[in-house]
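Missing here is one protein chain; the remaining ones are kept as they sit in the complex.
And then subunit A:
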Amino acid sequence: ATSHSFFSSLPDTDPSRGPHFTGCRSREQETFRCWWSAGTFQNLTEPGALRVFYQTKNALSEWQECPDYTRTVENECYFNKTYTQIWTSYCVQLRSVPQNITYDEACFTVENIVHPDPPIGLNWTLLNVSRSGLHFDVLVRWAPPPSADVQMGWMSLVYQVHYRVRNASHWEMLDLETGTQQSIYGLYTDKEYEVRVRCKMQAFDNFGEFSNSIIVHVAQIPSKESMFPTTLVLIFGVIGVVILLVLLIFSQQQRLMVIFLPPIPAPKIKGIDPELLKNGKLDQLHSLLSSQDMYKPDFYHEDPWVEFIQLDLDDPAEKNESSDTQHLLGLSRSGSSHFLNFKSDNDSGRASCYDPEIPNPKDLASLLPGHSGRGDNHPLVSRSSSSIPDLGVQKTSGVEETPIQTQPAVPSWVNMDFYAQVSDFTPAGGVVLSPGQLNSSPVKKKGEGNEKKIQFQLLSDGAYTSENTARLLSAGVPPSPGPEQGYQAFPTQAVEGNLWNGEYLVSANDSQTPCLVPEAPPAPILPPVSDYTVVQEVDAQHSLLLNPPSSQPAICPHSPNKHLPVIPTMPMGYLTPDLLGNLNP
């Protein structure tokens, strides 16, 4: 309630005060009344001792006396229609005229002191009773107070219904209702309810008095379906138990399986602990395995090298025409755009893209001859030196410095076969493959600079070296770049154009270009390289001493008419089993 209606809403009957107004109210916004009290001044209780004067704050401000002192009611001043002006400020004063004292004053506007009369004709009808017979709904109706002119709309009323269980202390309140009826839901059948209603003007705050209460009561009807809930409970209980059982079985499934279906014992290898196999060190494993009869001699009949490299060749024709080493290093001749021609094998387990595996440039670099000391991780050969028992390659530093095979220019790549030979070991234990062996003796000594630096550019996209560089490298054939030159970045401007669309350059210097170009006349410049070296002997440290192979005719593997056997020196290059048998401790 806002303060502009304070005056009428607080029946101020405090007797300890002096004479004061106790309130002014209007019932229908057409007339109003004011009441006062003499308070503690008992000598002023005679009628006429205190008088009310009012003033309407209009243009004429003049104090006038109360137009009508109600005869029937004590201390009441009644303003009828003539004297009531709505939307006008009134001020009333309580004066004692003989003494000319103003005991109290109050100001208001009539529309703010309107308290409507209570609605009439409150009644109720039963809407429905719930199935269980425990609850019921009623519809409560009433009529607006007769004093309020609602037909014309001079007063627009809103109503508020209260109800409570009979003789309870707390009334339930429903929302304001503009109509003259409202439903009450959820009442209990065995209880008696009291319902009453009051109203106020819309958009004003003063409620009128409550109407008389009515009693609402519905007797409880014994339900015929009292058994119904019991059976329902039983059914739900059974279902719940079944669900619990199922859940129990599923949660304990493993244990039950073990109980009912005992597992078959797993096979074991005598003397070998499976855990050690999983977690043990390689030395232990090595000793362990070698103590077993695992290494049968016939195991070595298969070529161990085969296990490491898995390459599929789509074309049998291709296979015939180019050596495996070329495939290994990806030098294809017929317009393939991939330098490293790892043809995709569908069951290789790689990603679904066709793109072949692209080894790191570092790895590539390390593949190339003379690249010692770098690239510990070769994709082709496993890293650990101890994983290949008893196949130690000579690890002397001398080998690193001066590779056994000379480091020819790139074209020697061309002659690389399917299998690559280990040329030396890096200090870190990696294996360096050599593309093959040349006839020429190892020329390069460490530290010797070569004017004609063959520079390789490994393109940033990793695996591919452009044909240009290969060509130029081939052009720069002369003897050998040092191993330390390794592979420096190739200046792009030296490359003629960009052939990197997969085409091969038909070079003017046909004589220089070896087998890169299919159309080029096959002019092998370099002698072919043998891929395998005969193991000469095994020294005390279980290292293999290799000897250079015999020279071979220079055959360009790309020459369409020539055919280079895939593994020319097979019998010579392999470690025969009986040789290996000598290595067994």
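Assume a residue touches a chain if its C-beta (ideal position, glycine included) is under 8 Å from a C-beta of that chain, and two chains touch if they have at least 3 such contacts; residues count from 1.
Here is the rule we use: contacts and distances are computed from a predicted model.
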I notice the complex is incomplete. Of the names "Serine palmitoyltransferase 1", "Myotubularin phosphatase domain-containing protein", "Prolactin-like" or "Trafficking protein particle complex subunit 2", which is the UniProt protein name for the chain that's not shown? "Prolactin-like"
Among A:36, A:53, A:108 or A:419, which residue is in contact with the omitted chain in the full complex? A:108
One chain is left out of this view; which of A:151, A:169, A:212 or A:541 touches it in the full complex? A:151
In the whole complex, what residues of subunit A lie against the chain that is missing from view? 2-4, 6-7, 29-30, 57, 81, 84-89, 91, 105-109, 111, 149, 151-154, 156, 202-205
